[in-house]
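For this view, one protein chain was removed and the others were kept in their places.
Chains: A and B, in written order; residue numbering restarts at 1 for each.
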Amino acid sequence: MRRMPFILTLLASLLLFNSLVHAQNTGPTTVTIALTDDPPSGDPHKTRGANGGHLLFNLFDGLVELSGDMMSVTPALATSWEQIDDLTWSFTLREGVKFHNGEPFTAESVRYSIERVLDPNAVRFNTDFRQIGEVDVVDDYHVLIHLKTPDPVFIAKIAGLHMVPPVYTASVSEEEFGAHPVGTGPYKLVEWVLGQRLVLEANDDYWNGRPSVDRLIFRPIPEASTRLAELQAGTVDIITGLNYDAIPLVDADPSLRVEANSGRRTVMMHMDLLNGAKPLQDVRVRQAMSYAVDRQLLIDAVLNGYGTPLATIFRPDMAGYSADFQPYPYDPERAKELLAEAGYPNGFTIRFMTSDGIVNKGVEVAEALAAMLGDVGIKVEVLPVALQVMRDMYIGNPDPAGGNVEPLFMFNYGAAIPDATSPLKALIQTGGIEAFYEDPVMNELINEYGSETNVEKRNQVAHEIQEKLYNDLPVIALYLQLDTYGVNERIDWKARKDEYILGKDIALR
Amino acid sequence: MLLRSRTATAGAVILVCLAVLAALAPQLSPHDPARQDLRARLAPPAWVAKGTNAHVLGTDQLGRDILSRVIYGTRISLLVGVSVVLLAGTLGTLLGLLAGFLGGKVDTVLMRIVDVFLAFPFLLLAIVFMAMLGASLGNIILVLAITGWVEYARVVRAQVLSVRELEYVTAARALGARNLVIMLKHVLPNVFASVIVIASLQLGTVIISEASLTFLGLGIPPSIPTWGSMLASGREYFVLAWWLPTFPGLAIVLTVLAVNFLGDWLRDVFDPTL
Partner (left out) sequence: MGRYVVRRSLQAVFVILAVLVVTFILLRAIGDPARLLVSPEGSRENLAQIRHALGLDVPLHVQFVRFMADAVKGDFGNSFTFGRPALGLVLERMPATLLLTLVALGLAVPVGMLLGTISAVRRNSVYDNLATTLAVLGRAVPNFWLSIMLIVVFGAYLKWLPPSGFGTWKHLVMPAVALSAGLAAMVARLTRSSLLEVMGHDFVRTAKAKGLTESRVLYRHVMRNALIPIATVVGLQAGHLLGGAIITETIFAWPGVGRLLTQSIYNYDYPVVQTSVFVISVTFVFLNLAIDLLYALIDPRIRYE
C-alpha cells in the first residue's frame, strides 16, 4: 500500500511538468535566464550571495536607483531629495505606490525598512548603512534621515537599501519572508523551486509602468558548458559568465550575440602582510612582482581582450581616481634587480591560492601569473580550490576562531557604487574583513576619504591613498575584469555594470 | 597463453606502451609540459588547418603542448591508479577474508564499519581531506584508497560466505586444518578471481575518479599534468577547441580498456576451477 502513493507522485509530477512546459510555449512572453546557482534568500536585508542581486533588484526598489553604468542616481520610491546639512537628508516619497500584497508604501515603510536593516540582533547585510542614525517620519510622504557621520556617497549607497512592507514583514518569520518576499519592484515572485526555477511575473501596478516582458524564469545551472549548450539550444535567453574563449562561437551563431558590461570587478593578487611569507613583507619584492607581470598579455591572451590593466584598486569611475598612476610596466629585468636588492637574487618559493569562482578563469590566470613570476625567479605553486574554501581562508582573519591565511591569493572586489570607500575599508584598512595590512597613516587617510564631503579635498586624499597603494602595494592590482554574457537575438538587453539582470531592461524584438 | 586472447593481447600491448611512455616521458616529450606560450594558445593539431608541426596535438588554454602533457600525464595517472589499487585491494581483501571466514563478532564489527563508509558521502570525506591536508598527489591517493577498499571487502566476504560451506572446505576443517591455512590455501584462491576483476575495474575507476575530483575542484595542483585535470579543465572546449578534452579523454579510455581486457584474461588464468 505504501508504494502506491510514491509511484503515483512520480507519475503525477512528470505529467504536471509536462503540461507546464507546454504552457510556456504559448501564453505570456517569457525570458529565461541561467544563473550559476540559487539565490540564497529573497530577503534584501540579509546576505546577498553571488546570485541574489538578480532576484532582489527585480522584486524591490530603493528610495533612489543607480543607472546601469552606475554614473547617475535617479528617482525611484523617492521623487526628490535634498541634503539639508552634512548629517541630514530629506526625502519626498512617491505617492500611490503599493507593495505586491497591496500594502501602501509610505514614510512608515521607510522607517521600518531602515530600522530592520540596522537591527543589531539579526543577520544583516548592512555595511553601507551603518552611518545612518535616526529616521524621522515628517508625514506620510516625507522623511528625514539623520546620519551619525558625514557620508559623501550616501545617496548612491541607499540605492541598495530596499524597502519592505512593514505589516507583512512583521507578521511572518524571517525564513518565511526570505522564501516569499514582497516588494514594490517591477516583478513579483510567483514560484520558487530550489534547484529548478524561480518564476517572476510582471507587476501590473508598477509605478514606472508595467515591464514589457510578462514572465522571467531564472534557472540555476551550475556547469558552464551546460549553460552554453542551453543558450545554443535556444532554451535559455541569457547566460552569465560566458567563457571568453566561447565568444567567437556565440558570435558566429546568427541567433545569438555577446554582451559585456563595463566591468565592476577589480582583480588583484592579495597577500597576508601581517603574518605571511617573509619575502612578501619587503616592498621591493612586491614591486618586483608587479613589474614581472605582463598585464596586457594576460588580458589579451587569457581574457580574449575583455579587461583593462589597473594600477591600484581604484576603478577609473571611482570618486577621486587619478590617471597619474599607470599600471607597472612589464619589466622583468627591473624585477630581477629589485629581487636581488631585497636579498633574493635566486628568487623564492611561494604558494598561490586561487579558484575559478573568485575571478573569471581564476585557475588559468593564476597559472599564467605563476609562469610570469617564474620567469624572474619566483617559483609559484598554484593551489586551486573551491571558492568557498578560499572565502573561509581569507574572510575575517586573523580571527580568534582560527584559520591559516595563504601568503598569496587571487582576489577580486566588485564595489557596488563608483566609490572606493568600501574596498579600502574591507581590503586595506587594518581590521577590515579581508585586510592583512597595517599602516596607521593609510588607516587615517581611508577614514578621511570615507567622510570628507568637500570634493576637492576628497580628491586630494584619494590621490594620497593611490600614491601609497601604488608604491607600497598592500595588494597587487592587475586588471578590471569585464563580464561577458551570451544573449539570444530575440531579446533586446544591455549588460549593466552592477551585473544584475533586470526584467525592466529587457524587451522582446 | 596470453596470445590466445585477442583482447588480452591488445590490452597487454597498450599497457606496455603506456609503461614505456611513462618511463621515458622526459626523452619522448617534444616540449616541457609546463612551458606556457600565451601567444600560441589553443593552437590546433598539426593535421588541422592552422596547426603546426611544433605542436603535433595542439596546445591548451595556456599554450602548453598537449602531446607532452599527455605523455607526462601517463606517469601520474598510472601512479595514482596502481597505488590506490594496491593499497585498497590489499586492505579490502584482508578485511573481507577475515569477516567472511571468522564470522561472528569480527564480521559484525567489520561489516558495520564498511556500512558506515558506504553510507557516508564520498565528497564530504574528499573535501575534508583536501581542505585539512591540502591538495597533493599523495592525498588524492589516500582519499581514493580510503574509500576504495570497501568494495573488495564486501565482495570478498560474500564470496567467502558462499565458498566456506563448500564440501572441500568443510572437509579440510573436519580434518583439523588451522583457520589460517584454510583461509590461505582453500578460500583465498577461490575469491581471487573476484579480486582481480574488481582491481582491473578499479584501476580504471581511479583514473576517472581523479578526473572527477578535479571536476569538483578538489584535484591535483595544475602544475602536475594529469589526464584527469586536462580533461576537467578542457571540458568547456568540446566545441571551441576539441583537441583539449579529446586527447586526454582518449588516453583514459584506451588505458581503462586495456586494463579491463587484461583483467579478464587474468581471471581465467587465476581461476583454479577451470
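For the reader, a short list of remarks on this structure follows.
By definition in this document, a contact is a pair of C-beta atoms (placed from the backbone, for glycine too) under 8 Å apart; a residue touches a chain by one contact, two chains touch by 3 or more.
None of the values given here were measured: they were computed from a predicted structure.
Among B:Ala22, B:Leu57, B:Leu95 or B:Ile252, only B:Ile252 touches the chain left out of the display. Screening A:Leu228, A:Ile350 or A:Val376 against the full complex identifies A:Leu228 as the residue touching the chain left out. Of the candidate positions B:Val20, B:Val48, B:Val181 or B:Val239, contact with the unshown chain belongs to B:Val239. Residues 9-10, 13-14, 17-18, 20-21, 37-38, 40-41, 43, 46-49, 120-128, 130, 174-175, 178-179, 193-196, 219-223, 225-226, 228-230, 232-235, 386-389, 391-392, 395-396, 399, 401, 403, 413, 415-416, 422, 425-426, 431-434 are the ones on subunit A that touch the missing chain. Contact between subunit B and the unshown chain involves residues 4-7, 103, 108, 112, 115-116, 118-125, 127-128, 131-132, 150-151, 154-155, 158-159, 161-162, 165-166, 193-194, 197, 201, 204-205, 208, 211-212, 215-216, 228, 231-232, 235, 238-239, 245, 249, 252-257, 260-261, 264, 267-268, 271, 273-274.
As a working rule, only the chains that are shown with their structure count from here on.
Taken in their complex, subunit A has these residues touching subunit B: 224-225, 228, 243, 245-246, 248-249, 297-298, 301-302, 355-356, 363-364, 367-368, 370-371, 381-386, 389. Subunit B meets subunit A in the complex at residues 34, 36, 38-39, 41-42, 61-63, 127, 130-131, 134-135, 216-219, 221-223, 233, 235-241.
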